[in-house]
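To start, I am sharing the structure in question, which I have written as C-alpha cells.
Every protein chain of the complex appears in place save one, which is left out.
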Amino acid sequence: MIGRISRTTAALVVFAVSVFPVYWMVLTAFKPTKDIQSATPTFLPLPITFEHFGTAIAAKGFFSFWRNSLLVAGGAVLLSLLVALLAAYAVARLQWKGRRGFILMVFVAQMTPWEALLIPIYVIARDTGMLDTLWMLTLVYFMITLPFTVVTLRGFLAAIPVDLEEAAQVDGCSRAQAFRRVVFPLLAPGLLATSLFGFITAWNEFAFANVLIIKDQDDRTLPVWLSSFNNTFGTDWGATMAASTLFMLPVLLIFIVLQGRVTTGIVGGAVKG
Amino acid sequence: MSRTAALLVLALTLSACGTSAGGGDEKQEITVWLMKDTATEEFVSEFESEFERDHANLDLKVQVQEWNGITQKVTSALASTDPPDVIEVGNTQVAQYVASKGVTDLSGRKGELRGDDWIPGLAEPGAVDGKQFGVPFYAANRVVIYRKDLFEAAGVAVPKTRDEWLAATAKLDQVPDQQGIYLPGQNWYTLSGFVWDEGGDLAAQDGGTWKGTLNTPEALAGMDFYKRLQALGDGPKDSDEAKPQQTDVVAGGKVAQFIAVPGAAKLVTKANPALEGKLGFFPIPGKTADQPGAVFTGGSDLIIPLASSRQDGAYEVVKALTGEKWQVELAKAMNYVPNRKSLAGAVGGDPGTAAMALGAANGHATPNSPNWAAVEARNPIKEFQTAVLTGADPKAAAAKADEVITQALNSGK
Partner (left out) sequence: MTLVAERPVRTPAPATPKRRRRPVLPYLLIAPTLLATAYLLLYPLVRNVIISLQEFGLPQLVRGDAKFVGLANYARVLSDPEFWAVVRRTLWFTAINVVLIMVLSTLVALLLVRLGRWLRLLVMGGLVLTWATPVIAATTVFQWLFQSRLGVVNWALVALGFEEYRDYTWFADGEATFGILVALIVWQSIPFAAMSLYAAMITIPQELYEAARMDGAGAWRVFSTITFPMLRAMFGLITCLEVIWVVKAFVQIWVISQGGPGQATTTLPVYAFQVAQSLQRYDLGAAVSMLMVVLLVLALLAYFRQLYRQEREA
C-alpha cells in the first residue's frame, strides 16, 4: 500500500516537473500583460487573452518564417528518408563486402559536432553560390538527419520477417516488386516515426540558419527569428511565450500522433539489426 | 520506386525555389542594412519612396538589423559574394571591418560628399591609413532624460553637479513605487563617462602594447559613483539597456530618469503617449558645475562592401543618406547630431539636442584600436560592472576585466 502511494506521488512529481515549464509558457502566452507583470503570479489563465498571439502573428514576416521552417525541415526529411531507405535496405537485407565498415561510418557520422563545421560549410556554400538559399539549408539538414535515419530505418526493416519477402519472390515477384508490395506497407509506420526525429532536428536547428541566410531576410527560419524575439518585443514576455507556443505546436502535433512507434524503433534499430 | 523518387525530387525543387527572384526585371535591387532604432519607420519609408522616385532604375530595400550578434552578421556579409550594398556600422567598429580588406575605399568621393565639413568624431574612425572607408552617418551622445512632472512633484531641480544629482535622485527614489533612476547594471557607455570624469580610461597604450586600465584608482572611483547611482532605482544588475528595452520600462512605470540618447524620448512617448510633453533633458552632470560629465561620442558610419556588384547604386544611397536633406530630416526625427559641422544649427531648437550639444563638448572615444571591437564582442566591462554591483571586490573584478581587455587588444599582432 505504501509502495503504491509513493509510486503515485513519484509519478505526479515527474509529471509536474516535466510539464511545468511548458505549462508556464502556454499560461504566460494567454495571460493579460497586467497579470504577467504583477508581483504575485497567477497560476490559471483567467481572464484569458489572445492579444499576445495577435502580436506574435502580426510580427513582420511571421508566416514566411513559419513556411520556410516547414519547407526546409520537410524537404530535408523527405530527402533523407529516400536516401536512407536505400542504404538501410542494403544493410538490413543484403550481405556484401564493406558492410561493417559502412555501418561504422554511419554511426561515426551520427556523432558529428555540426557547429564545428559552420565556417567550412559557409565557405563551400559561398563558393558554389548557395548562400542565402533555402536549398543549402535543406541539404545541410538532410545530412544532419541522414545517419540517424539510416540507423533507425535499418532497425525497422530488420524487424520485418524476411520470409514474407522471399515468399513473394518465390511467387514470381522481382526483388523491387516484393519490396514495394510486401515490405513497404509494413514499413510505413516506421518511416513516419523516423521522419519525426529528422523533422525535430531540422525544425530546431539554429546555428546554420543563422549563418547561411544573410541578405535574404525573408528566408530566415523560425528559430533564428525566435532567438531575436527578445529584441523584437522588448519586455513583452507574453508575446515571446506566444511565439514559442506557436513554434512548438507542429512538432507537438506530429509527436502525439507518432510517439509510440519511435521508441520501439530506436530500441530495435540502434541496439541490434 | 523511381517514379516516387522523381516526384519527391520534383516537389523539393519546387518548394526550395519558391522564393528565388524571377529574372527579366530591369530594376536593380539595392539592399541597405540599418541598425535597430537608427531611424523611425516613417523616415525609412519616406526615404525609400523618394529615393526610388529620383532613381528610377533602382529598387531600394532597407533591412533593419539587431545589435545583438551584429559582428558575425556583418563579417559573413562582407565575405559573401552577394552582400548587402550599404551597411551601417558603429563608429568604433569600422576599423575592424576595414582590416578585412572587404570594404570599398571611398577616398575619391570625399570631395563630392563634402568630407571637409564632416564632424571628426565620425570621420576619423571611418578612416584607416589615410583612406576613407566609412562615410559619417550620424552622431549622438547620452543625456539624462527625466520626467518633468515627477521632478516637480518631488520638489527637485535639475542638478548641475554629481553631488546634486545623487541627492536629487535619492529624494526621487523615496517616493513609493517610484524609481529615482533606471540604470541597468551593464550600461558601460555611461560608466566610461564616469571613468573619464575621474581622469581614467578603459585602456592605455604604452609603446606598442595595450593594457586594460580599469584597476586604477580613477576607474574604480568612476565605478563607485556608478554603483551609488545605480542603487537609486530598480535597474537589473546583470543586463544592459537593450534587455529589457529601457524605453519600454520607462514608458510602463514610474521612472524619474534614465540615461540615453535624446531620440529615446520619442520611443518612450510612442510606447506611452500619456507621457507626451512630460519628458525633459539635461546633460549628464560633471564633478563641478562648470563642466558637464564626459560622454562617449557614439554614432555610425556607412560602408559599402567591396563584393557588392552594384557599387554605383550603393554610392547613390550613401550620397543621399549623408547629404544635407536627409541628414536634417534624420537629425530632426531622431535628435541626432548631423554628420556635417555646418548642419549643427539645423536642429538647434530642440531641447534634447541642446542638452546633447552641451554634453558633446566633453566627448570621448573608445580606445583607438582595430581590436577594440573584439573587446566589445566579449565585453569584460559589462561583467566587471555586474560583479561589482552584486557585491564582488571591485579591485579583483577590475583586474580580471583588465586581463581580458589587454589580451583582446594585443591579439593578432
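Letters are used for the chains, namely A and B, taken in the order the chains are written, and counting of residues starts over at 1 for each.
Quick note on the criterion: a contact is a pair of C-beta atoms (placed from the backbone, for glycine too) under 8 Å apart; a residue touches a chain by one contact, two chains touch by 3 or more.
Note that the coordinates shown come from a computational prediction; the quantities given were computed from them, not determined experimentally.
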Requested in this report: Using the definition of touch stated at the top, determine which of A:62, A:89 or A:184 touches the missing chain.
Outcome: A:89
Query raised in the report: Which listed residue (A:139, A:168 or A:212) would be found touching the missing chain in the intact complex?
Result: A:139
Query - Absent-chain interface as seen on chain A, which is shown - result: 7-8, 10-11, 14-19, 21-22, 24-25, 28, 36-37, 39-41, 83-84, 86-87, 89-91, 93-96, 99-100, 102-121, 123-124, 139-140, 142-143, 146, 150, 158-159, 161-162, 166, 169-170, 200, 203-204, 206-207, 223, 226-227, 229-230, 237, 240-241, 244-245, 247-248, 251-252, 255-256, 259, 263-264, 266-268, 270-273
Query raised in the report: Which chain B residues would touch the chain omitted from the figure, given the whole complex?
Result: 71-72, 75, 78-79, 96, 99-102, 185, 234, 236-238, 306-307, 374, 377-378, 383, 386-387, 390, 400, 408, 411-412
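One rule holds in what follows: only the chains that are shown with their structure count from here on.
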**Report entry** chain B contact footprint on chain A (complex, rising order)
**Finding:** 37, 68, 71, 74-75, 78-79, 82, 122, 126, 129, 131-135, 138, 176, 179-180, 210-211, 214-219, 228, 230-232, 234-236
Query - Touching residues on chain B, where the partner in the complex is chain A - result: 1, 5, 8, 11-12, 15-20, 31, 36, 63, 66-69, 72-73, 76-77, 79-84, 242-245, 248-249, 252
